[in-house]
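Just one protein chain is left out here, and the rest sit where they should.
Up next, chain A:
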Amino acid sequence: MKERLQSIKQEAITEIEAADTQKSLQDVRVQFLGKKGKITEVLKGMGKLSKEERPVIGQLANEVRDEITASIEEKADLLEKQAIEEQLKEETIDVTLPGRPTHTGGPHILMKTIRDIEDLFIGMGYEVAEGPEVETDYYNFEALNLPKGHPARDMQDSFYITEELLMRTHTSPVQARTLNAHEGRGPVKIICPGKVYRRDTDDATHSHQFTQIEGLYVDEHITMSDLKGTLNVLAKHLFGEDREIRLRPSFFPFTEPSVEMDISCKVCNGDGCSVCKHTGWIEILGAGLVHPNVLEMAGFDSKKYTGFAFGMGPERIAMLKYGIEDIRHFYTNDVRFLKQFHQV
């Protein structure tokens, strides 16, 4: 019997080693450990043994069974590992192939520019004010110190709808409306973005429709130096900390004094180049102290209150910042143009 068990063990180990699939290993298990398996058969024949031999052979049979079981399990683990490795190998992909595209929409660069400026001023306690794009002659001109027949109306040839209504030529009427709504009490701190319209033929540098964003701050003791400080924050936010600003006198009917703000040319750093027309400076925006007539017409006491206002064109800012060469790009919606600004 002993020899028989030893030979079964040898036979089993050989077969386990030979098994190369889970299925053949299972067959080995049945063949040796199953109900009709070889070990079971040995155990069934135990009855014929003597009293003395029985425990010895029994123990040996149990040992052999345990060894076979352990071997099978070991082999099973090995086969499973091999199977997993096989599967991983089969599942291997070329990780350099392109991914499945997701839908990536994005904002228009002008709107993004406007939002950026809005957010800068919101952080400084300003509110965003809006007004109608079709305006009355009163708010578009008269309330801004541009009475009928004023020569400066020349500067803004307009699209009229009736004698009294027109497409607003600037976002300044929002200032007049907001001041009116405050009934003579400051502070008024607003930033006014929006579309405006002028009688211009569309070309690379003109558009009959474009956008503006204006700021207005009316309170007691507002000074030209406050305007200068505020514009400095704006210029550095938009064009970088290393830009210098300069103010120089200009004229707008609704501000007195009026100034224009230049920034030092980014291309030549002020040395003069074709971008800045060899002046070292690039004009960015117009500004000034709110004209007392504008304050008075809106019900503010111009002896008590002063204020500053500034206005700029997001198109111009975007064109300067990104080197966009034609203003019409903003309105033709060529996706090859639009998508370039989704990440900026």
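The rule we apply is simple: a contact is a pair of C-beta atoms (placed from the backbone, for glycine too) under 8 Å apart; a residue touches a chain by one contact, two chains touch by 3 or more; residues count from 1.
One rule holds for everything that comes next: contacts and distances are computed from a predicted model.
**Student:** What protein name does the UniProt record of the undisplayed chain give, "DNA polymerase IV", "Phenylalanine--tRNA ligase beta subunit", "Phenylacetate-CoA oxygenase subunit PaaC" or "PucR C-terminal helix-turn-helix domain-containing protein"?
**Tutor:** When "DNA polymerase IV", "Phenylalanine--tRNA ligase beta subunit", "Phenylacetate-CoA oxygenase subunit PaaC" or "PucR C-terminal helix-turn-helix domain-containing protein" are compared with UniProt, the left-out chain turns out to be "Phenylalanine--tRNA ligase beta subunit".
**Student:** Considering the complete complex, identify which of A:Cys276, A:Leu289 or A:Ala309 is in touch with the unshown chain.
**Tutor:** Only one listed residue reaches the unshown chain, and that is A:Leu289.
**Student:** Identify the residue among A:Glu67, A:Glu80 or A:Glu220 that touches the chain left out of the display.
**Tutor:** A:Glu220
**Student:** Can you tell me which of A:Thr104, A:Ser274 or A:Gln343 touches the chain that was removed from the display?
**Tutor:** Of these options, the touching residue for the absent chain is A:Thr104.
**Student:** Spell out the interface residues on chain A facing the chain that's missing from view.
**Tutor:** 97-108, 110-111, 115, 121-128, 130, 132-136, 149, 151-152, 154-155, 159-165, 167, 186-187, 189, 195, 197, 199, 201, 208-209, 217, 219-226, 228-230, 232-233, 246-251, 256-260, 277, 279, 289, 291-292, 306, 330-336, 338-339, 342
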